[in-house]
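Note that one protein chain of the assembly has been removed; the remaining protein chains are unaltered in position.
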Amino acid sequence: MARKTLNVGLVGCGFMGRTHSNAFRQVRTFFDPGYDLVLKAVCARSGDAARSFAETWGYESVETDWKALVARPDIDLIDIATPNSTHAEIAIAAAKAGKMVACEKPLGRSAAESAAMVEAVEAAGVPNMVWYNYRRVPAVMLAKQLVEEGRLGRIFHYRAKFLQDWTISADLPQGGAGLWRLDAAVAGSGVTGDLLAHCIDTAMWLNGGIREVSAMTETFIRERHHTVIGQVQPVTIDDASAFLARFDNGSLATFEATRYARGHKALYTLEINGEHGSIAWDLHDLHRLEIFDHRDPGITRGWRSIHVTDSDHPYMGRWWVPGLQIGYEHSFIHQMADFLEGLETGVTTIPSFREALRTDHVTDAVLRSARDRQWVKVAAGGA
Amino acid sequence: MARKTLNVGLVGCGFMGRTHSNAFRQVRTFFDPGYDLVLKAVCARSGDAARSFAETWGYESVETDWKALVARPDIDLIDIATPNSTHAEIAIAAAKAGKMVACEKPLGRSAAESAAMVEAVEAAGVPNMVWYNYRRVPAVMLAKQLVEEGRLGRIFHYRAKFLQDWTISADLPQGGAGLWRLDAAVAGSGVTGDLLAHCIDTAMWLNGGIREVSAMTETFIRERHHTVIGQVQPVTIDDASAFLARFDNGSLATFEATRYARGHKALYTLEINGEHGSIAWDLHDLHRLEIFDHRDPGITRGWRSIHVTDSDHPYMGRWWVPGLQIGYEHSFIHQMADFLEGLETGVTTIPSFREALRTDHVTDAVLRSARDRQWVKVAAGGA
Amino acid sequence: MARKTLNVGLVGCGFMGRTHSNAFRQVRTFFDPGYDLVLKAVCARSGDAARSFAETWGYESVETDWKALVARPDIDLIDIATPNSTHAEIAIAAAKAGKMVACEKPLGRSAAESAAMVEAVEAAGVPNMVWYNYRRVPAVMLAKQLVEEGRLGRIFHYRAKFLQDWTISADLPQGGAGLWRLDAAVAGSGVTGDLLAHCIDTAMWLNGGIREVSAMTETFIRERHHTVIGQVQPVTIDDASAFLARFDNGSLATFEATRYARGHKALYTLEINGEHGSIAWDLHDLHRLEIFDHRDPGITRGWRSIHVTDSDHPYMGRWWVPGLQIGYEHSFIHQMADFLEGLETGVTTIPSFREALRTDHVTDAVLRSARDRQWVKVAAGGA
Partner (left out) sequence: MARKTLNVGLVGCGFMGRTHSNAFRQVRTFFDPGYDLVLKAVCARSGDAARSFAETWGYESVETDWKALVARPDIDLIDIATPNSTHAEIAIAAAKAGKMVACEKPLGRSAAESAAMVEAVEAAGVPNMVWYNYRRVPAVMLAKQLVEEGRLGRIFHYRAKFLQDWTISADLPQGGAGLWRLDAAVAGSGVTGDLLAHCIDTAMWLNGGIREVSAMTETFIRERHHTVIGQVQPVTIDDASAFLARFDNGSLATFEATRYARGHKALYTLEINGEHGSIAWDLHDLHRLEIFDHRDPGITRGWRSIHVTDSDHPYMGRWWVPGLQIGYEHSFIHQMADFLEGLETGVTTIPSFREALRTDHVTDAVLRSARDRQWVKVAAGGA
């Protein structure tokens, strides 16, 4: 089969620049996409950082101004892996330049910002997607498949948590490289936009829209040294965020995220309870899906721990043999594979910008509910 | 040592009548209390039921009217194991008659009812306690010990759930023997008073007072056949109940209980996250305590699964040898042992009626918050 | 129903005297046996120990000479809970006196000793059983049920281990109360007779006879202070014992027991692998059975963790409600219930002395194989 080429221009070379770049490199080897991805250029404000990254990952060229990158005629896809505060401007410009756009989550710092981004890509008619990568963990995709088949029956409960512990020390500064997530001006919010956004994205994909929320947030450490400003500053992000919710389908939910749960590194957990069965998953053992099927014979009913590594499990036919697990980064490879397949078939890869906007409507509602101490209805609409 | 005798009169011979009676029988063998418990009389409305129960458990006599039981001069302790709607009347009468009173949880159907009970036992000056048995699971008592020692440091988060699935079928009737828990008139509430009460009791014991709550409740099956009334009736209990809370110590909490979580039989789970460490426990594997200690050396840090069966673990020196576990009913035996020891030492066994009232203030607040859709402050006071 | 009485005379008041006595007391309350057990007498060499035990457990009288106990006309059942070296003499005398005999495992110190015991009870025609209690753990009984139903198909593998760590310290003495298990003259052997005997008993019950074995044993600490002799003596027991085996049905097995497995208190584990499914269990979480059923649909196949606490699980209808677990001592209560039921129905309760003798033939073969460093066929016969 003759493959087309797709020239990628990456903005940002931090943690997410690495996960995306690895996906670009590995997708061709393990999947059979209709496109050869060419790592055309990487852009970072520091030329040295860009060059070093390009050398490591095999990018052909570097830029230090993302506008120059967007302007290049040899770029097909702009991939955004920068801090949240820059997502909107870059994405809108890229769309206007007719580029496909892939954007790290969350889309914008607020639903308003995100709505403008949706408008831009839809006006330009360019393919677009947001890197909510956890949907593409094989066990999570299997959960989706089982839910779609109606295995669980009427849904009663949804539960999700994302627990970390990396900001407990009061000595940790805020701001600057790797620490912009503690700076609300850059990040938009704290754990609500960073961690809960993942939980909400998966939840609505699996269980439909969220109707209303009642939330609380907390900032445990109120002041931290700011490495950019050079002095102690108030901390303006939410360190912890929890909310009650009702889904459109009538089910009840609890959501919680925090960076103050000692002993948990990146424990994203989810559970769905339905009339006929239940499903549970967690990121610390990401290749396993726990399911309970009430229709199993009574005396042998129990939670099954499925080691999602068989060739008939989602994506796993592309990897090794049963029993041999894959890791975190593979979820990005899978998303890229689906994106490329979507280009061929014309089916939009989910989540698109428009779908991701729904998550921002929920996080907005969560933050407002916590501030106003009342139940808040989630805004229905889109752009 | 000369032992005193303590004559027990039990009211109610259902599930809880059995757990209490077993505690009365086993405490003497495995602990070394200063009292010999004498199973003097059991009372049930049905004489046949009472006689059969007495024969099985070794009660010396039966009554069919609890007032007659309370009036008997040969009874020292009235133990209440009847449906919730009768707790207050019996307890108050027993206190007035100068009896010690032990009452199955929750104390009353509402804080108001409970407050009257507190007043009665305190006015009478009689020893009293409420059977919040889960405190006496060895692993939970070990958790208490670790918290008391300050091992966790400042507390950030508390999380508790009590998940069951036994009422999912719409064919299950309400009311009558074994099913009064679905009848709000008898039970007071649904899962809030039945299951969350346990979670709240343990939580405040481990982590201090709860300041305010935001709750939601749901009744998934709105009508059920009523076995007593003989026709389909609206269901007035809460099938599910979840709430956000803030503790007096500033920590955040999520609580949830439901009888619609397919695959979970009696999954009471709790977790506390503190600055230096975390603790987790669940009732389905009740002899294990999971702890995380951040002060362990970095490369070997991990959650430890403590098999709480050693002779230096709480209560376990009284049972078998390390590795051999005990079960659910032992928590009642332990509570009775502590009660008898308290009689000797003059230290009130916790939870007393007064302490248990605090839990009812929280459940009241939860139900009001769910009804009014707003944050509710927990009433501070007592009787 | 009119109940008959059964008068029990217990010999030995150590750890096993306690587990048996608790069974005698609890069986009447939780099961509905045709017999009332009367705790008639307990016998120990020390009158003080016997009296204290009798007071705690409710025995009506004490003896200090087991021969006197055996001679008493008011005793129906002699229960033997003494060190192994005394089993044979007591059991044979009891049988000759026409008493029913229950004996703590292992039966004798060797198959020869056991064979004489079998001969005695069979010649006397008295009911008899050996306390291989682990068969009566509900999860293990459920495993038996599934195997009997042919759920696993042809069996390929059996695996069992019993791992402890309580004798690792070189400072631990041998001999005397509680430590006779380290003295081969009293115990017969070390872990082979103490721990492997349990594994072998369950294995042959579940999977049929063992044909041949190849074993190794080791004594890690070669000398210990002997508390009775009062000086350092060679240790003559096996601290660890492992063997390969072939069952009559062609399946292969590995067995291992040790008291030098740091971190394991009483970790008895077993696993069976068959054509259609597998089963696994361990004593540290004894209420759970893990099963794998290959006939489950491919993408949702996984090991199921069955929380064996439902009313339709073996024995569990007698206890609490689903989700609430029981413990170690309950296995003895269940065995007593089955024994009493067997008296009514005339069906011998397993394991009888004759069945338990089979285990001694295997442990004999294991010890001989380890000594001679060669494969040894298991003696087929009985007494």
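The chains carry the letters A, B and C, assigned in the order they are written, with residues numbered from 1 in each.
The rule we apply is simple: contacts are C-beta pairs under 8 Å (C-beta built on N, C-alpha and C of every residue); 3 or more make two chains touch, one makes a residue touch a chain.
If you're wondering where the values come from, they're calculated on a predicted model, not measured in any experiment.
Enquirer: From the list C:Pro33, C:Gly190 or C:Gly277, which touches the chain that is not on show?
Expert: Once the missing chain is taken into account, the touching residue is C:Gly277.
Enquirer: So which of C:Asn133, C:Thr258, C:Ser305 or C:Gln325 would be touching the chain we can't see?
Expert: The missing chain is touched by C:Thr258.
Enquirer: Please pick, from B:Leu6, B:Ala91 or B:Leu146, the residue that touches the omitted chain in the full complex.
Expert: Looking across B:Leu6, B:Ala91 or B:Leu146, the contact with the absent chain belongs to B:Leu146.
Enquirer: Could you tell me which of C:Ser52, C:Ser214 or C:Gln233 touches the chain that is not displayed?
Expert: C:Ser214
Enquirer: So which bits of chain A touch the chain we can't see?
Expert: So the residues of chain A touching the unseen chain are 15, 19, 22, 25, 28-29, 56-58, 164, 166, 264-267, 283-288, 307, 309-310, 319-330.
Enquirer: Touching residues of chain C against the unshown chain: what are they?
Expert: Against the missing chain, chain C presents residues 152, 156-157, 159, 163, 165, 168, 214-216, 218, 220, 240, 242-244, 246, 250, 252, 254, 256, 258, 260-264, 273-278, 292, 294, 303, 373-375.
Enquirer: Can you list, in ascending order, the chain B residues touching the missing chain?
Expert: 142, 145-146, 289, 291, 293, 296, 298-307, 310, 312-313
Convention: only the chains that are shown with their structure count from here on.
Enquirer: Could you work out which chain's C-alpha centre is the most distant one from the centre of chain B?
Expert: A
Enquirer: Report, in whole Å, the distance between the mean C-alpha point of chain B and the mean C-alpha point of chain C.
Expert: About 36 Å, centre to centre.
Enquirer: Quick check on chain B: which residues sit in contact with 2+ other chains?
Expert: Residues 264 of chain B each touch two or more of the other chains.
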